[in-house]
Each structure stands twice: as structure tokens, then as C-alpha cells.
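Inspection log for the structure reproduced underneath, given as C-alpha cells.
All protein chains but one are shown in place.
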Amino acid sequence: MNEPRFQKRTLFLIAYLVFAVLPIYWMVNMSFKTNEEILSSFSLWPQHFTWDNYRTIFTDESWYSGYLNSLIYVAINTVISLTVALPAAYAFSRYQFLGDKHVFFWLLTNRMTPPAVFLLPFFQLYTTVGLMDTHIAVALAHLLFNVPLAVWILEGFMSGIPREIDETAYIDGYSFPRFFLTIFLPLIKAGVGVAAFFCFMFSWVELLLARTLTSVNAKPIVATMTRTVSASGMDWATLAAAGVLTIVPGAIVIWFVRHYIAKGFAMGRV
Amino acid sequence: MARITLDLAHSYRPNPQQDSDYALLPLSMVFDDGGAYALLGPSGCGKTTMLNIMSGLLVPSQGRVLFDERDVTRASPQERNIAQVFQFPVIYDTMTVAENLAFPLKNRKVPEARIRQRVGQIAEMLEMSGQLDQRAAGLSADAKQKISLGRGLVREDVAAVLFDEPLTVIDPHLKWQLRRKLKQIHHELKLTLIYVTHDQVEALTFADKVVVMTRGRAVQVGAPDELFERPRHAFVGHFIGSPGMNFLPAQVQDGVLAVAGQRMPLPRALPDGALRLGVRPEYLALAAPGQAGALPCAVARVQDLGTHQMLTATIDGETLKVRCAPEQVLPGEGGTVWLQVLGEHTCFYQNEELLA
Partner (left out) sequence: MSATTKPVNQKAWFLILPVILCVAFSAILPLMTVVNYSVQDIISPERRVFVGTEWFAAVMRDEELHSALLRQITFSLAVLLVEIPLGILLALSMPAQGWKSSAVLVVVALSLLIPWNVVGTIWQIFGRSDIGLLGAAFKAAGIEYSYTSNATQAWLTVLAMDVWHWTPLVALLAFAGLRSIPDAYYQAARIDGASKFAVFRYIQLPKMRGVLMIAVLLRFMDSFMIYTEPFVLTGGGPGNATTFLSQYLTQKAVGQFDLGPAAAFSLIYFFIILLLCFILYNWMQRVGTTPKEGAGHE
């Protein structure tokens, strides 16, 4: 049916995949070299393969605690974001109410604010409530941009579900919570997967707020990585290894939500 | 307009070993040109699979599909020139009603004037002439289904129109309107129409012939009254009718029929062994006590349903339902009633198949 077109698309896909992987491969390559080797010679793969950089990260508490801290606040943030966003998205999708369009747009505006604008106010706010240097502080701060995004994405997917389904459920006697959990949610699985992934992603990679609100106890990995400049110059090798390790949790998350993104919305099959 | 012949089986697995591996057990069927057929059965019986094989969206793992003697087993839907209407309306959101209807013709490079004429004709038939310039996306579900249907009808040489439970998302009070419209279209255009549904009312009112299916097998093909009077398979007796046929276990030995602990003379020639006796609620009648071929049953319940009364009785652990006229006097709950189970409408089944 589409043999020649099939070739062109696969070719394009492969070309893009190479483009996507190459810089990452280069970083992986570097993570297995020593700093001396990086600066002195040039090779496509390590001449003197070494695990040293990874060993440093796994043994030095200041390194691996960074990963744990990041994972904790990202997880908290994702759960809260989705939990509050789902009912709100449903309301925007299904009902009109006073000020609905304005509130929706206001939510989006929160995503448009450069984080730099909030640095000092956040610092003062969280110090006042005594939440400085805690995981919950970063999780709450990240709600600023994740919640609007989650509402936005979920609303889009929810609007794609015909209202007939809601109405049929009510006629059949379902209560709202039961309908939402057993009928509606499975239908928007793709949307929930996408929203969860983006919440995870934007929280995981955010640097400015996470660094400002933490110092020791909840210091995230992104902050730890910015200190690799020392007197002897840039510690490329350890930086590369740390970078490789920051990709791992994200890869795992996307592996788990892949079905929700890939599965379509199928209505009735015999 | 075409006559469709099926001689095939279908399995979604590469090496089917047993019956349960097949979505469609080997069958052989002919759909006459210009006939209106319904494929009726519960979910999972294979009716949509059969429909998709006929339309070309699915290639059968074994066997052939013929359109008027032409082997189209591997031909695309386009090559077979069929039209299909799906469970939910499938329309092109960005186009107007007229553009939607014109789309299949545009793709076939039909001249502009002819397209306009044809679109007008079909819109007229579907009573949508006033909405031709409206955007299809904003219309109601039944209007959208009509557009889906129209896209199928707009091609003049369409071989057959296939429907996959098309009234599923239509409001109940509009369903009968669309059903009537379909019958009208069938009458006017004399197309081969094949309609998949799990709703027997739809099937029995729409089709000239109904194919009753269960678990991958077509158990009976016949006109609605045939299916009602003489179901050739116990499933058909059970599925058709509201409520379906009553069944009682029976035993034949030495010329005597034993039903629910009572002995009766054999009404017709039957082989020895275990059987099931089937009789519809409509054909069970009250009898005098001790009458030949009647059974004493305990009355469990009497319901007044307006147009008729429904009597539920039990005997020997089995339940029987009887449909009675509204003015008939019936014994109350707990009483005894004699029911005439043997009659010309009674059917006997062995291994689910009709014997006599």
C-alpha cells in the first residue's frame, strides 16, 4: 500500500535517531575516559576504559544523595500535580462557569513567567514558613509550572472524549467518582501518561528554583553538577558520568508510560 | 451491486489447533445481490470480523471472498468498491456536509457537475439538503451518521454497504427514524446491505435474512420468522425472542418421552437418548389438568406488563416463562398450573442442534 513512502519515512527516522543519539553517545564515551585522556587525545571510543568516574559518584555521598533528593521531590510534585489537575481539567472540558476562560488563561500565564522573577520572593516565602531546604518546598514550588501544564494537556485529551459517554454513565446510575475512576480515566490513559511524563521531566531538569530553595539536606543532583569546576579546571569526566546517570531515571519513567502514550483511543471492538 | 460469496475461516493466530483459536470457524455463505442481511450475535461472536473480511479491511487466514465470481480476497476496500458505516460517526471535521459527501467522488476524479448532482440527490434522500453548507463538525450524532452513510451511497457503482452497529451512539428516540431511512434506501436503491448488530430488534426489523452467530460460527441463516418458528440451533432459540425460548431436559427411551419427571407419548420420531425440549413463551399454553403433553408446574410469579402477562413457573428445578393475554385469568403465586409443552411449535434439540 505504501512501500516507497515507507522507505522514505524510515530513512528519515533513522537519520533523526542518529542525530539524537550522537551527542549522548559522545558524553557516554567521555564518561569512561579519564580527564587526562579527554584533554590529550581524540578517539571515538575510550582507549583506556575506566569505571573510575562512576565509582566516584556511587561512593561519594554528596553525589548520590543528589539523585535521591531529586527523585523524591519530583515524585511528590508529579503526584500532587496530577491529583489536582484531573478534576480541574474535567471541569474546564465539560462545563461553562463564571470566569472559566479567564481562569484557564491565568493558569497558562503561570507557565509563562521566567523563573528568575520568583527567585527572591520564593526564598523569602519558604524561609518564613520554615520549609527551606526540604523536598516539599521544591515540590510545591514546581507546582507553579507543572499544574497549569497538566491541566492544559489533560483538558485537551478529555475534550476528545464524546460527552455521550458521561451521559450514558449517569443514565446507568454511576456516581461521579465511580464513573471518573472506572470509565473516564482508562479512556484518557494516553493523556495521563503524557501529563505525568512532562511533570516528571520539567521538575527533574529544573535548576534555578531547585538550587535556590535547597542547600544541604535536599540538594538536587542538578545543583551538585554545577560545582564540578575546580582549581584544576573543568572535571569533564565526572561531569560526563553524572550526566549519563541523570538520564537513567527519566528513561525508566518513559519506559513505564510508553503504553499510555502509544495506545490509542479505541471505541468498541468486537 | 454485487453478490458476495464467502468460503473461508479466520484465525488471528498463526497456527490454529482447536476451535477456540478461530475467530471465524470454517463457513460458506452467499449474500444475494440487493439483499438486506443482518449479522446478529453477542459480543465476540465474530460478526465484526466477518464484516471486515467482506469489506477488505481484513484478509482471511484461509479461504476466499468472491464478488460476483471475482476473487477479491486480497483486494483493497477501494478495489472492491464497498462502503462501510462505523459504530461512531466518521466524518471529516474540517469540511462542510457537501464536501464530505463529495470526497469519495473527488478522489475518483468524477467531473464536478456530476459530483454536485449526485451530492444533491443523496442529500435529498437523507433529508439533509438544507444543511449542505454547514460544517460537519457541529452537527448532532445522528446527522453525522447520516453523512457517513451518505458518503457510502454517493458512489453509484457501490457494490455493497456494510454497517458495523451504526446506531450505537444514536439517541434511542432517533434510532427508529434512521432504521426507517435505511429501509427506505434499501427499497429505492436496491443495494446489497449487510448490517452487524447485537440488538435483535434492529436485526429482525431491518433484514430480509438474518445470520445468527455465536463464538465464531454462523448457526443459522434465515428470514426472521424462520428464526422465530424453527430455530435450528438452541442458541438461536435462546437469543431470539424476548424472553427467549424455554428449555427443558428430556429423555427418550423405548418410544416414551420423559420430561421433568412426567412421561408422555412421542409426538414425532426421535432418537433415544438425552435431549432438550424447546418451546417459546408465546406458544406455551395453559392446559387442563392431566391433558396429554402437559406438565404440572408451580407458579412463581405473575407480571402484568400492559400488553400481555408474563407467568413464571417452575417444575423439577427448571423455570418456564409463559406469555399470556392480558385478560386471561391466571392462578396466583404458589398455585399450580398445567402447561401444554408439546405442540406443533415445540422443538427438540440434541447437542444444541435441531432434531425435529
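Letters are used for the chains, namely A and B, taken in the order the chains are written, and counting of residues starts over at 1 for each.
The criterion applied here is as follows: a residue touches a chain if its C-beta (ideal position, glycine included) is under 8 Å from a C-beta of that chain, and two chains touch if they have at least 3 such contacts.
Everything numeric in this text was worked out from a predicted model, so none of it was measured.
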Options A:Phe32, A:Tyr54, A:Phe92 or A:Phe179, residue touching the unrepresented chain: A:Phe92
Residue among A:Ile57, A:Ile76 or A:Val151 that touches the chain left out of view: A:Val151
Residue numbers in chain B that touch the chain omitted from display: 55, 57, 76-78, 82-84, 86-90, 92-95, 103-104, 107-108, 137-138, 148, 151-152
Hidden partner interface residues of chain A, rising order: 2, 5, 9-10, 12-13, 16-17, 19-24, 26-27, 30, 38-39, 42, 44, 80, 83-85, 87-88, 90-98, 100-101, 103-105, 107-118, 120-122, 124-125, 140-141, 143-144, 147-149, 151-153, 155-157, 159-164, 190-191, 193-194, 197, 201, 204-205, 207-208, 221-222, 225-226, 236, 239, 242-243, 246-247, 249-251, 254-255, 258, 261-267
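In this text, only the chains that are shown with their structure count from here on.
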Chain A - residues contacting chain B, complex: 1, 162, 164, 267-270
Footprint of chain A on chain B - complex, ascending: 43-49, 76, 87-88, 141, 165, 168-169, 196
